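In this view, the complex is presented without one of its protein chains, the others remaining in place.
Order of writing sets the chain letters: A, B and C. Residues in each chain are counted from 1.
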Amino acid sequence: MKIGFYPGCSLTGSSREYNESVVALAKALDIELVEIKDWNCCGATAAHVMNEELSLSLPARIMAMAEEQGLTEVVVPCAACYNRLKVTQHELEDENKRTRVIEILKQPYKGDLKIINVLQMLEAYGAENIKTRVTHPFAHKVACYYGCLLVRPHSILKFDRVEDPQSMDILIKGIGGTTLDWAFKTECCGAGFSVSRTDLVAKLSGNILKDAADRSAEAVIVACPLCQSNLDMRRGAINKTLENPIDIPVIYITQAIGLALGIGAKELGLKRHFVTVEL
Amino acid sequence: MSKIGVFICHCGENISATVDVERVAREIGGMEGVAHAIDYKYMCSDPGQTFIKEAVKKYDLDGVVVGACSPRMHEPTFRRACAEAGLNPYLCEMANLREHCSWVHEKSEETTEKAIDLVKMLVEKVKKNKPLDSIKVPVTKRALVIGGGIAGIQASLDIANTGHKVILIERDPSIGGHMSQLSETFPTLDCSQCILTPRMVEVAQHPNIKLYTYAELESLEGFIGNFKAKIRLKAKSVNYATCTGCGACIQKCPVKKIPSEFNAGLGTRTAIYVPFPQAVPNKPVIDRVNCNYYKRGACKICEKTCQVGSIEWDKEDEIITEEVGAVVLATGFDVKGTDFFPEYGYGQYKDVLTGLQFERLASASGPTFGEIRRPSDGAIPKKIVFIACAGSRDPAKGIPYCSKICCMYTAKHAMLYQHKVHDGESTVFYMDIRAGGKNYEEFVRRAIEEDTVNYVRGRVARVYEKNGKLIVKGVDTLLGGEQVEIEADMVVLATAGVASCGSELLAQKLHVSYDPYHFFAEAHPKLKPVETNTAGIFLAGACQAPKDIPETVGMASGAAVKVAALFSNDELVREPVVAVVNRLAPPLYSTCVGCFMCETACPYNAIEHEEIKGRDGSLIRTIARVNQGLCQGCGTCVAFCRSKSIDIQGYTNEQVYAEVMSLLND
Amino acid sequence: MSSNTDFEPKIIAFVCNWCTYAGADLTGTSRLKYATNVKIVRFPCTGRIDFLLLLKSFAQGADGVIVSGCHPNDCHYTSGNFHARRRWIAFRSVLDLMGVDIRRIQYSWVSAAEGSKWADLVNNTVADIRALGPYAEYQKVADYLEKEGYNEEA
Partner (left out) sequence: MEHKNKISDLQSHTGVEVMRCYQCGKCTAGCVLASDMNYPPSYLMRLLQTGTRQNMDKVLASNSIWLCLNCENCLGRCPMEIDIPKMMDYLRTQAISQNKLHPDSKPIIAFHRSFLDSVRNTGRLYEIGLVLSYKFRTFNFLQDLAIAPSMYLKGKLHLLPEMIKDRRSMKRIFAQTIENAKTLNK
C-alpha cells in the first residue's frame, strides 16, 4: 500500500511524536508514505479567520503540489490540516473561486485528490488486518476523543457520524482495548486559542479531561495534534482550574496501535509527552 | 331554425333599477331564432315559473334563457321548471343580469346594452346546446373503512347507525389504535380506555359492521359507488370460530421476550398473543416471525394446551373480494422513535423515552401499572425533562411541519407526572406553546400555575448519561440565551407524528394523492377537508395530518355523513358536465388519434383506453374513452386535445365559440 | 402613454366557475361598481380554456382578454389552474411571435372571496387597454389562424 503524505507544520514541530508514530506504524504495516514535495502550511485557523482567499490558496497550493507529483490519495494526520484541505476542496468546486485561486497560485489545480485522515487510512487497511499483527494487546480502558475538526462539518467531510462517532473506538477494540461511552467525544478543546486564550483552553480542555477521568479512563486517545497539545502540554494550566489534578495521559491512536504491535515507546515518541505515559 | 324563449327578470328592482328590462326583452325578441321574449317582476316566483312552463308548451320551445340572477343561485330552479314542462333541463341557461350587471353598474345606456349582450350570448349558446341526461351511477350501499383506530371506529359506527353495511379492516390483531395506548386524555384527563373500549365492543357487536382484523387492503378497483376491494386476511393460525379466548396458550407459550407493540416496546409479549387485555376481538394470533414452530419446526405447546383444537398451523393468507360504494381512509399516524435523535443518544439511553412510551408508563394497564418508573432500574424519577418539538419543525431532520398534538400531551404528561410523583420536579423545554382549542390554553396554564411545571423556552442541544443521570443541556432564550443544565432521571421526547408506515403504497393503490410527508391530501384545503380528489374516497383522522382525538372524531363523523349522503339514493345522479370522446361511424370510429394527452392532463384517472376491434377481433386502433363515474368535468383534457376529439358537455367548443362570437359580432 | 378616453375597449373575461365566477358574484352582492366593458364567459375551470379561443377573440376584434381562475392549490379540480398557467406561459411566446401585445391579456387569480379584487382587476384592465388603444393588428391574428387551418367548427 502506497499513499501520499502531508505531515503539516505541527507534526514537524511541537507534535513531532505524532509524526514519529505515524511513520513507525506505517512502516510496521508496510504502508509507504510519500511526502508531498516542498509542502507549505495550510494556514490553519489563522488564515481562515483573517482572509478567505488566503485560507483557500494555501491548502490549494499543497494539493496542487501533490497533483503535480502524480499523487491520487493523500493521508493527512493532523485533523486541522485535514479539515482545511477537505473544506478548501469543497469550496473550490465553485467555478469563480477556483479560477481566482488558480490565478493566484499560477499553477494548475484539478481538485480530484482524495484526502483522508489517519483513521480512514487505518480503516482502509482494515481493523482485522491490524488485529492479526497485535503482539501486546492494548488491554486498557480508554476514552476516544475525536474533537471538532475530524467530524464537522459533516456535510463536507462525510466522515463517521457527527454525534458519537465510532471509527476510533472500533480500532481500539480491534487491538484489545475497551472504549468508554462518554460525553465529550466531539466537544471543542479550544483548538486555536492554545496561545492566545490559554484561560479558555484550560476551561474547555478541563471539562473534557474531567469527564474522562470521572469515568476512570486510563488514557485519552486522540487523532489531532491541537487536541493533544491542549490536553497534554496545557495540563499545568488545566489542573490549576480543577480541584484535584488529573494525570491521565493523552496519546495518539497511532501510538496506541504502535504499542499493540510491539513498537518501542521511544520510536513512537511517547517520551515527548508532558504527562508521562505508562501503558 | 331554433325556437328559443327568453325571460327577463326584474328581481323586484334589483335589476330593473339600473337595467331597462323592457328594452332588453324587446331587442332580444327581435333576435333570429327567438320565438318568445318577456320580462316579469319575479321569474323565480311560482307565477314566473308558470310563465316559462306555459311558454315552453305554447311555443314548443327548444331552448330557454332566463336573464336574472347568478346561475349559481337559481339555475336548478329554472331547469326544473323546464323539465316539468317537458323540455330537457340542459337546454335552459341563465344570463347573469344581477350580480354581473345591474348590481355592479350605474343606471345607464351601457348597462342596458351590456345586459342585452349577456342575454344574446346565452341565446347563441343555447342554440348549440344538446339535450343531455344527467348521469346515473348505481350505488353499492356498503362502505369500506380502512383502519380500526378511533377514526375508523367512529366512522364505522356512524355509517352503520344510518343503516348501511360497513366493512372495517385493521392490520393489527385488535382494533383500538393509538387511543387504546393512551393513559388520560387532555384537556379533561378522563381515562382513554374507559371511553374507547365501549366503542370497540360496540363495533364488534354491531349487526351492520363486518370486522376483519389482521387484514390489509390488497387492491381497489372501480369508481364511486362501484368499488371492488380485494382484502388480504393474514393467517392468524388460530381458528376464531372455535377459539374461546381462554388464553391458556398464551400462558404456556415459551417465547416470552418479544417487545410488546402495545406497550411501545417497554413490556414484552409471547409469540401467540392478544395485544392487550381489552383487545377486540379478544382472541390470539400467532406471530410467525417469532414463533418457535415456524422458526425451527418444533414446539407446538400452544396446540397441546388448547382445549378446543383451534390452532391452525398450515392456515394461509386468504384474499377476499368485497364490493363497496365508498371508502373511508382512517389509517392514522406513527411517532418517530428515540433512535431518530443522534444528539439525544441515538436511543441508546433506556430512560430517554418517546411520548407514546410515557403514555404506557402512565397508563394503569401499562408495564408499571401506572407508576412512573425508569425502564433502566425501575426507580421513580425525581427529576424529569420533557422536550417538545422533538423532530417536528425541524427541516434538517426532514420534518418542517408542526405535529400539533405535542404541546398538549406534553403539558398533560408533566401534569400526570406531578400528580403521581409529588416531590418530583418536571421541566418542559419548548419553542412555542400551541394550545388552540376549547379549554386547551387553560389546561396548559394549569400545568404551569397549579402543578408548577417548569416551562423553559428553548431547545435542548444534547442529552448524555453520566453516573446514572441524564445530563440535559438546554437553554433559556427568554434570559438572553442563558444555558440551562439539568441532571434528569428521565427524559421524554415529544417525537414528531409522521404518516403511518405504508401510507404511500396505500395511497397509490387507491389513486388518492398525498403530500411530501405521505399524509393523504384532502380535495380542498378549506371546503373539502374529508374528501379526496378521488370521488367516493373519504378521509378521517390523522392519516390526513396530525390531529387530536376530538378533531379526529369530528372528521370521522364528517366522513360518515358524506358516505351516508352518497348512500341516500339508489343511483348517483351527477350533472352530465363530463368529457366525451366523439364516436363516428366505421371506418372512422373517432377522430381521436390515441395520443392520450388527455390522460396526462386528467387529475382523476378518468381516461381509459378503448380498443376498437374488427369483426374478426383484430385490433383496429386504440382510442380514449372517458369513465363518466370518475370524470369530474374540469375539461382540462379538452384544452389538451390536439385533434379536437374530446369535448365537455355543457361547455363544448361549439358552445363557447358561439358565446364569444356573439359578444364580438355586432 | 396616450390614453384616448372616448375609446371603449371590448374585453372578454374567461373565468372558472368555482373561484372567479363566484368572486364576481360576490362583487355584485357587495354592490361594488366597475366598468361595463368586460363580459364574462363561464368555464368549469381555467384548465378548460383553449388559448386558440383567445386568439379567435382577438381575430374577431376583442381589444383585451382576462383569464382568471382559482389561486394555486385552491383549484376545485386540484390541478386545472396549473395546467392553464403552464399553457399560458407557452402561449405567450406564440403571441410575441405574432406581434400580439401580451399586455392585452390579463392573467389573474380571483378567489370566491375576493369580490373587491375582481372589481379592481376589471377596472385596471379596462384602464390599461384603453391606454393601449384599439387592437388594430387583429387581421394578423386572423391570418395566422387561417394559416393554421383553424376554425371553430372543428
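The criterion applied here is as follows: contacts are C-beta pairs under 8 Å (C-beta built on N, C-alpha and C of every residue); 3 or more make two chains touch, one makes a residue touch a chain.
Not measured: the values here are computed from a predicted model.
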- Message: Let's see if you follow the contact definition: name the visible chains touching the chain that is missing.
- Response: A, B
- Message: Which candidate, A:A46, A:A265 or A:L279, sits in contact with the chain we can't see?
- Response: A:A46
- Task: In the full complex, which bits of subunit B touch the chain not displayed? Write them out.
- Result: 343, 389, 393-397, 431, 457-462, 473-477, 480-481, 483-484
- Note on the structure: Note that subunit A touches the chain not displayed via residues 9-10, 12-16, 38-41, 43-54, 57-58, 61, 104-107, 148, 152-154, 162-163, 186-188, 190-193, 195-198, 200, 204, 207, 233, 236, 271-274
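The rule is short, and it goes like this: only the chains that are shown with their structure count from here on.
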- Message: Edges wherever two chains touch, nodes for the chains themselves; is that graph a line, a ring, a star, complete, or other here?
- Response: line
- Most contacted chain pair (by C-beta pair count): B-C
- Task: Return the distance between the CA-based centres of subunit A and subunit B, expressed in whole Å.
- Result: 55
- Task: Mind checking the centre-to-centre distance between subunit B and subunit C? Centres are C-alpha means, answer in whole Å.
- Result: 35
- Query: Using mean CA coordinates as chain centres, what's the subunit A-subunit C distance in Å?
  - Reply: 67
- Residue list for subunit A, restricted to those that touch at least two other chains: none
- Task: Could you list which residues of subunit C touch at least two other chains?
- Result: none
- Of all residues in subunit A, those that touch subunit B in their complex: 161-164, 181, 183, 211, 214-215
- Note on the structure: Within their complex, subunit B touches subunit C through residues 70-72, 96, 98-101, 103-106, 108, 110-111, 113-114, 117-118, 121, 513, 523-526, 533, 577, 601, 603, 632-636, 638-640, 644, 648, 650-651, 653-654, 656-657, 659-661, 663-665
- In the complex, subunit C touches subunit B at residues 8, 10, 12, 17, 21-22, 24-29, 31-34, 36, 39-45, 47-51, 53, 56-57, 60-62, 73-74, 76-80, 83-84, 87, 119, 152-154
